[in-house]
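Only a part of the assembly is drawn; its chains keep their places, and the rest are absent.
The first chain written gets the first letter, and so on, giving A and B; residue counts start at 1 in each chain.
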Amino acid sequence: MKKFINDPADVVAQALDGFAAAHPELRVDTAQRYIARADAPRPGKVGLVSGGGSGHEPLHAGFVGAGMLDAACPGEIFTSPVPDQILAATRAVDGGAGVVHIVKNYTGDVLNFQLAAELAADEGITVETVLVDDDVAVQDSTWTAGRRGTGATLLVEKIAGARAEEGGGLAEVAAAAREVNAASGSFAYALTAATTPAAGRPGFELPGDEIEAGVGIHGEPGRHRERLRPARELVRTALDAILAAKPFDGPVILLVNGLGGTPLIELYLICGEAARYLAERGVPIARRLVGNYVTSLDMAGMSLTLCRATDEMIRLWDAPVRTPGLRWGA
Amino acid sequence: MDVALAREWMRATAAAVAAGADRLTRLDAAIGDGDHGVNLNRGFTAVVAALDQEAPPTVGEVLAKAGSTLMSRVGGASGPLYGSALRAAGRALPQTSAVRPDELVAALRAGLDAVRKLGGAAPGDKTMIDAYAPALDAFEQAVAAGAGLAQAAAAAARAATAGAEATVPMRARKGRASYLGERSVGHQDPGATSASLMFQALSDVSQV
């Protein structure tokens, strides 16, 4: 394993130190392990807290700031944060108007956030939990863990964050977040496996000309393995899967997302193919974002996310945001 | 089981998890995200440290302390699940410095109920439950048949190991492995494997 680290056991703590050094404009609590806006808690403002395993950077810490999250809790690599940590972040951003937990739908994340919400309730903090489960590669069913939360998390955090910033109440902010999630679908391909510092070797072996289709963001294998095909075909297959899962009967926000090890030039090429195919399918693109935003360590791969965007969502998407990972209008 | 034995159990579990961390992580890499060994190792190391520092006076408090430590140190799916299992088990015990095997049965049953309630998984879903449930059944039957702790724990350990192995052909319906669908078949569940380590540790420390 070749990584710029000192000791596999200390990666998250040391990266958090570095994040603090890189972003003095944010408050980093290295003991309790959360990142919060410097001005938190803001009286009367609904607080937005997210978190999850580390290794998905810039998600979530990179999305803390004006117009997006109030706090983020990074767990160990690919391991959800613990309830104490989530509780500390929740406390830190509660301005009396309640707190929304944005939780990607993984058993670990769901359980730890649930326990934290119970602890917060014991302290008199009202918490609304919003689950993100946009990954159409996984079949939804009440008998399974359900769909995974992936690329749409960025959209949920951005749009709900804007709603909270402009003074939306707890129910409104949570509703905005749920609407975005309900309107979104994602699908991902991996060209290589990810290597966690602790494991020290790639999560799976992938022969030279094979790829994994329908992967998540935790280095796990996908739904099936297939031969590498031209980007044009992969984009079409991915978009077909997304378009089949939900009605996309109007303008969309398109996220072309790299999984960490994919160069931007490939993501732009993918964006071009996606734009062409969506035009063919008659789906107008209202907004688009291209980059490595919801990642899986060093995995070479990409995900496409579509969100069927209402005018209101687009208005909130366009609203100012000032975070390390996403910034405009401010 | 007295307080000393309860602590020995946790200590032996920590040792087994440390020794098996690589294997657990490899199993988790195959059908999950490759962190189960690291997660539990971090957790049980903290459990041993917490028990050394606090020395809880009852068996129930030992288990409850272990549970809350796992809960606040592990994260992931296994942290809350093992954490609430041990916490529920500890709280179900009488506040005494030693407990009878049948009291332990009831406590472990409360722990299993907590796991099922929190995680929503049923037997056959390819989770820790598939080692825990048969182990507990074997333990209960042995105790009902008049066996002592050592004998009952040995039966439980055997059932846990068999239960873990029986997860190989299962298709996962809960946890990360469920995302793999058909591809989860043919691999042993990491959580079921770690559960069998816990019952094996109980058996080990119970033999005299």
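Throughout what follows, a residue touches a chain if its C-beta (ideal position, glycine included) is under 8 Å from a C-beta of that chain, and two chains touch if they have at least 3 such contacts.
All figures in this text were calculated on a predicted structure; none of them were measured in a lab.
> With only one chain per type on show, what's the overall stoichiometry?
Formula for all protein chains in this file: A x2, B x2.
Just so it is clear, only the chains that are shown with their structure count from here on.
> Where the CA atoms of chain A average out and where those of chain B average out, how many Å apart are those spots?
Chain A and chain B have C-alpha centres separated by 32 Å.
> Considering the complex alone, what residue numbers of chain B touch chain A?
Residue list for chain B touching chain A: 25-26, 29-35, 38-39, 42, 71-81, 118-119, 173-176, 178-181, 183.
> Could you please specify the touching residues of chain A with respect to chain B in the complex?
53, 75-84, 106-108, 111-112, 114-115, 137-139, 143-145, 148, 196, 198-199, 203-204, 216, 218-221, 223-224
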